[in-house]
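The complex is shown incomplete by one protein chain, all other protein chains being positioned as in the whole.
Naming follows writing order (A and B), and every chain is counted from residue 1.
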Amino acid sequence: MMQIEPYIFSNVVTLLLILGGAFVARSVSRERLWREAAVTLWTRRRFAIVVVGLYMTIGLFDSVAWKGGIPEDAIDVLPNAPLTLVDRAFLGTKEASYSSPFASVEFYGGSALKHPGSHPFGTDILGRDVLYLSLKGARVALLIGGLTSLIAIPLALIFGVGAGYFGGRFDDFVFFLISTLASMPGILLLIALIMAMGRGTLSVCIALGVTSWVGFCRLTRAETLKLRELDYVYAARALGVPEFRIVLRHILPNLAHLIVITFVLMFSGLVLSEAVLAWLGIGVDGSWGQMIDGARDELSRDPIIWWNLLASGASLFVLILAVNAVGDAIRDVLDPRTLKEPS
Amino acid sequence: MGAYVIRRLAYGVGVIVGVLFLLFLLFFTVTQPDDIARRALGEKVSVEVIEQWKVNHGYDRPLWPWQDWDDNLLFEHYRRMLTFDFGVSDADDSPIIDRIRAGVGPSLSLTVPLLVLGILGGIPLSLLVAFFRETYIDRTGVFLCVLAMSVSIILYIVGAQYLIGKVLRWYPISGFDADLLMLPRFLALPIIVGLLSGIGGDVRFYRTVFLEESTRDFIRTARAKGASEPRIMTHHVLRNALIPILTRVVLAIPFLFTGALLLEAFFGIPGLGSMTFDAIQANDFSTLRTMVFIGSLAFVLGQIATDLSYGLVDPRVRFE
Partner (left out) sequence: MSALLEVRDLATEFPGKQEPTRVVDGVSLDLDRGEVLALVGESGSGKSMTALSLLRLVPKPGRVSAGQVKLDGQDLLGLSVTEMRRIRGGRISMIFQEPTTCLNPVVRVGVQVMEAIALHETVTPADARARTRELFAEVGIPDPDARLDAYPHELSGGLKQRVMIAMALSTRPEILIADEPTTALDVTVQAQILSLLRALQRDRNTAILLITHDLGIVNELADRVAVMYAGRLVEVAARRDLLADPLHPYTKGLLRSIPARSQAGERLPEIPGVVPPPDQWPRGCRFSTRCAERFEPCAEIFPQEIRPGVGRRVWCHEVERSRTAVGNEGDREGETS
């Protein structure tokens, strides 16, 4: 069997995500309530949404890669390496070493740059354009925040709704599992998982997923227990509606607002956690956290090198702020008290 | 109430059993002893050296009880962890328990003031913001909180070390001195950073709690009785808000591990967090195992203490 190369896998996943996003957008626009909520959200947090959209677009550009098309004289990449749109945009911009923003000479030594004045955030120790590195960090952040949530949330739903609805031994098992996981301080569990599985992007994502599904699982379980006791659910069961359909058509839609709120709030928490992991040495390659970790020493140099820290720190801060702002507004808009009666 | 205490403790014990099992899975099955040995010794050592290392560190026995009831790593793991017989570090063969004893003091000297100051500062601030609800004071406060929450703690550390340590030179960038006179100087920066990174989330949470309690029916009754707004805040809202606030304080305990981990590591405080950090760098699995266990134990105890203390704050619980 042919080994699937990582970049093809990444392309496929990206495509699926785009299709999935389009599908969700279409179903949302059909329901009046969600449409109104979306409009309210846009009115209130236009700027933040645009910012998040910008990050997502950059992340998307960095997720689609293909081989070939590299100019002959490009020295900083392997001839057969898959390159993304972002990679290609910055092809050939590598310098020798540090340079400050918009400088025309190297920081140490003062020899002339290959592309003077064209690095808005300067270059790092290997001469790579810092703006380029920051843009690549966007994809990493979205991967950590978004993809992990997309795995953790369905997991939490399956276990939580299952436990809440069907009860019995399964519920006991799930409850014990949640309690055990919840009794370990998150960061310690993260460390344990990553050290056990070995460092690397996949381990970090799995570890983050395992630590974050617990809180949401608890929530869905509690909500399902409540929803199960509602009169119309009893009625449906009395009418002989199969359990699975009840869950799908009556329980899940009433959890929808919680899912959205949790997704957005989980996102920023995950990205910030990864930054901490990066400082501990067990983060994801290419993340802003890792860049900030690297930039720590640069501050104690004389004269100080600050542009690495600025670019990565600002990128991280702006994304988290925007997501938090949108998340707050989403939580207000989807407040159960303003939503319709359960269907 | 007595039955409740016993039930709660029993459940705590059950959870610890679960945690230890998970740790066993992670550190003995997901990572194979061979891998641990290789990480400690290096990739290119011979098989004999690995086997010898495994014997020395007790990894050579069978894993599961059904393989050998009398001598298996699972039971050994449980026995040793529960008797606090932690053995030696995989990295430098030093006794773990000694290092723990040495590290508890410095850790507490950082985390306890941090927790106390966080509460002492956070609650009055949020009361203030909640009192002026819907005014610009409230809105500015919330905005500042979201802003503060969006800054990663790592940025706070870098910023504080640079600005306050290097530029302003108010406090040393890192280091530790157990001498009581010198201690505050070394703890100042990490405590400032810890407070800054936590205050946004704290104030926003407390504010939500206060606002929720403020809209309850019995507050309307108090107003109809002729009570003044400040009195309502302090006598009615605050007393009811203590219940969710207590939960939050417990949830702050693991943060003491996160924050303490980073703060200790990067401010040079030789506590338990620093120990954990070193263990990560050195791939020291036995120390890591122990630290995760200790952390979880402390957390479980904290949760139990909180549950039991609900009886103090909420009379409805007392009569379970």
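The rule is short, and it goes like this: a contact is a pair of C-beta atoms (placed from the backbone, for glycine too) under 8 Å apart; a residue touches a chain by one contact, two chains touch by 3 or more.
Because the structure is predicted, anything quoted here is derived from the model rather than measured.
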**Report entry** In the full complex, displayed partners of the excluded chain
**Finding:** B
Report summary line: Full-complex touch with the removed chain, picking from B:His57, B:His77, B:Arg204 or B:His236, is B:His236
Report summary line: Full-complex touch with the removed chain, picking from B:Arg101, B:Lys166, B:Arg185 or B:Arg223, is B:Arg223
Query - Those residues of chain B which, in the complete complex, touch the missing chain - result: 134, 215-218, 220-228, 235-236, 239-240, 313-316, 319
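By our rule, only the chains that are shown with their structure count from here on.
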Requested in this report: Please compute the C-alpha centroid of chain A, do the same for chain B, then give the distance between them in whole Å.
Outcome: 25
Requested in this report: Give every residue of chain A touching chain B within the complex, in rising order.
Outcome: 176-177, 179-181, 183-189, 191-193, 195-198, 268, 272, 275-276, 278-282, 289, 292-293, 295-296, 299-300, 309, 313, 316-317, 320-321, 324-325, 328
Report summary line: Within their complex, chain B touches chain A through residues 11, 14-16, 18-19, 22-23, 26-27, 30-31, 146-147, 149-155, 158, 161-162, 166, 253-254, 257-258, 261-262, 265-266, 276-277, 280-281, 283, 285, 288-289, 291-292, 295-296, 299-300, 303
